[in-house]
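Shown here: the complex without one of its protein chains, the others still in place.
By letter and in written order, the chains are A and B; residue numbering begins at 1 in each of them.
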Amino acid sequence: MSEQTFTLDGQEIPFATGQSVMQAALSAGVFIPHLCYHPEFRPHGSCKLCTVKINGRPATSCTTPAAAGLEVESDTQEILDKRRTLLQMLLVEGNHFCPSCEKSGHCKLQALGYELGVMTPHFNHFYPDRPVDASHPDVLLDFNRCILCELCIRASAEVDGKNVFALAGRGIGKHLIVNAESGKLGDTDFALTDKAAQVCPVGVILAKRQGFAVPIGQRRFDAAPISAHVDEFRPVAPQAGGKP
Amino acid sequence: MTEPTSEKLGIILDRHRRDGTRLMQILRETQEALGWLSPPTLTAIAQGIGWPRAKVEGTAGFYSFFHTRPMGEYRVLWSDNITDRMLGSLDLMQAMCQKLWLEPGRVSEDGLVSVDTTSCTGMCDQGPAVLVNYRAIPRMTLARVEQMVELIRTRTPLAEWPQAWFVVEDNIRRADILLGNDMLPGDALKVCLARGADQPTMETASNERSFREAIHTGDAGPGATLDEIKRSGLRGRGGAGFTTGLKWEACRNARGDSRYVICNADEGEPGTFKDRVLLTRQPNLVFEGMTVAAYAIGASKGYLYLRGEYRYLLEPLESVLATRRRAGLLGRNMLGTPGFDFDIEIHLGAGAYICGEESALIESLEGKRGVPRNRPPYPVTNGFLNQPTVVNNVETFAAAALVALNGGDWYRRIGTPRSAGTKILSISGDCERPGLYEYPFGVTVRQVLADCGAHDSQAVQISGPSGICIGPDEFDRRIAFEDIPTAGAFMIFDMRRDIFDVVRNFIHFFAHESCGFCTPCRVGTTLLKNLMDKIAAGHGTRYDINEIYNLNRVLQSAAHCGLGHTAGNPLVHTLEKFRPAYERRLTSLEFEPAFDLDAALSEARQMTGRDDAAAHLATEPEASR
Partner (left out) sequence: MTAARKVRIATASLAGCFGCHMSLLDIDERLLDLLRLVEFDRTPLTDIKTLGTRGPCDIGLIEGGVCNAENVHVLREFRAHCKILVAMGACAVNGGLPAQRNHLDLRDILSEVYHTEAGLAHGGIPNDPELPLPLNEVHPIHEVVKVDYFLPGCPPSADAIWKFLTDLLAGRTPHLPHGLIHYD
């Protein structure tokens, strides 16, 4: 079978049937910024960081199926500007104080800010009031940094089979909740070993007593920008339990 | 949970077969029975339907009409469309709050009552309107406010309130084939079946596949019916204008275990109220259209998704369905035709505009948060319960019934070559005779304005906030898919009105109704709202106008669904056509903070008791550049 391809910023990208534009790009070693996408889970399409132009029309690359002959633009000034705006929206929506965050240096939101040269949150901050949940013996939940990517929700439902997390509220009031009448993580069956504890791209789900363990300079995104980590985001075979 | 409480809940759960996809109805009925959805209630419901508790809480928390904290024995919600405001809703609400010693949005100390606003309740031709415990009361006046406050104070049950208050007028001002229809129930279905008999070979049918699944072999009726729909040129009346015949055919051809017909009566676009009247005056036409669709695509189950604001229509509509069942127009072997099985169930929404988007509606119908799905796949192949599903607007089904009755060619002759048939306009705002006007497509805006008695019109907002705003130099444009497409809203603003106030109201609406799924819409609509509030407060600058354009570009290109794509429309249209409405509010061409700096010292002044000069900040910078 001859190889099917589309072009991404002029570069030929091969793809396998069933792959999204994003998966094909990442497989080919081309990074497209993303937050809610994770190679082990079904595409979600909510963060919109991966917005590209396909045949001249804006599209979410993680949910658009790859097809032969597509002309995809990603690394253009117009698209980069929009991605910066989306990051700035996330930065003002929550309380993102990197100096006091244990995830600093490992955080994908922060790393994308560096990657795209976001020097300011630009908008006026919302400074929402989001109390932390320290009720669990091993895990701290700091909702201040939640970007609502739903990865923990998906991981807990599809891999752990626990449904520890869900969303409540609507619009700007949308927020992460846990599966307990008390609303406290300590009253759920969540465990540090859960897949859901491993997938947070930002600093919401944190293992207790392990903060700031890696010195500055040796953290995940200190040495090389997130785009140089493209290998980590290559598609993998679907997880057991993950539905098609 | 007390014994009687859990007993009531058990009855509700059993009535819905403890089926999680019926969660919306379970939550609504539970709230109607218990007053609110307390944490233990949600836990019990989750256990009852076998869902994770958090998922149940997630659904309950999504919809404006579900509350997970007590909102008072009486919850008064003032419709907050701009047309209600133009009729004085804000003053009346304030008067009500004063009489009740209440702040909007807060429950009274004694837990008796809360007063707040809600998105347009579809009573724009008879506002200002309220919902009291989700029952519609139009035509509010100061006298009614005073009476109502007394009834609330004396804890008088709603059933004992003056019945005249609850009367909703139809206000049909111009009727055509839909509103003037006098078809007898079943007539269109009989023609469908007869049409099958006329066409003995299946080759003439546009498709010979799916009807086999529901209809006995050899019946060409469904294909023939679909042909008539296609021949009619009927396009969806919900706004997008997708060709109905193609949608039905795609659904009919899709692989699936069963098929569904869904009528979208989640009429949430502010300024739209035609479906309310169609469902009041022509429910049989709508149900007949749904049944025609079921016949054409081979569906045996249909749902009417009725917006929560129209809760009062539930019982009358149920009784129409019951009559149709008795007449053999619903149920098994309809009209004596073996295998022609179809029934309709009514599901109520709970205050979420986004559920008018068809995939969000389906999610809601499955008991989930009303979040639009990623597409493809589309509902015609993967809809309700992942099965092929047709979702059409109320008016589309009503028109489809007439097409089935009179034929596609008959219908196609009405309207314009590219826009067949008629369109019902919901007219409100500044005119002498607001109400429903049904016109053949192609009517000019000017003609409509003359017919409804509008004078000195400054602007018309067509198809609601997500539609378009036009000024007098465009009044010769036509209502048609090829010129101004519309879902039906037609709000008129005369020269007295401030267009900025209109747009600000719309932007608040979008921010309130954003589902929050995607970043650009969730945050962007709130940022737009904040910018409009900033300009309204007198802090606006040219910088903020640029910000509006930038945000609109991001919303248009990156948002997940139509809500986000169109949320900036009223801004862009009016910045183009009514720019002075903005400019006269700007304080400078440079930068201004969004907040009043002197007011930002208010708490510290209060705490320190200071009021000296240094305890204040001038609003203007001491020295400008």
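Methods note: a residue touches a chain if its C-beta (ideal position, glycine included) is under 8 Å from a C-beta of that chain, and two chains touch if they have at least 3 such contacts.
No experiment lies behind these values; they were computed from the predicted model shown.
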Legend entry - Residue touching the undisplayed chain, where the options are B:A250, B:A537 or B:A594: B:A594
Inset, instruction - Using the touch definition up top, pick the residue from A:L8, A:M22, A:L86 or A:C101 that touches the left-out chain. - result: A:C101
Inset, instruction - Quickly run down the residues of subunit B that touch the omitted chain. - result: 543, 590-591, 593-595, 597, 600-610, 612, 614-615, 617, 621-625
Legend entry - Where the unshown chain meets subunit A, residue by residue: 91, 95-101, 104-105, 110, 113-115, 117, 119-122, 124-125, 127-130, 216, 222, 224-225
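Rule of thumb we're sticking to: only the chains that are shown with their structure count from here on.
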Legend entry - Intercentroid distance (Cα basis), subunit B paired with subunit A, Å: 33
Legend entry - Of subunit B, residues touching subunit A in the complex: 39-40, 42-43, 52-55, 57-58, 60-64, 352, 369, 374, 376, 511-520, 522-527, 530, 550-551, 553-554, 556-560, 594
Legend entry - Residues of subunit A defined as touching subunit B within the complex: 43-49, 51, 58, 60, 63, 65, 82, 85-86, 89-90, 92-93, 123-124, 126, 147-148, 157, 163-174, 177-181
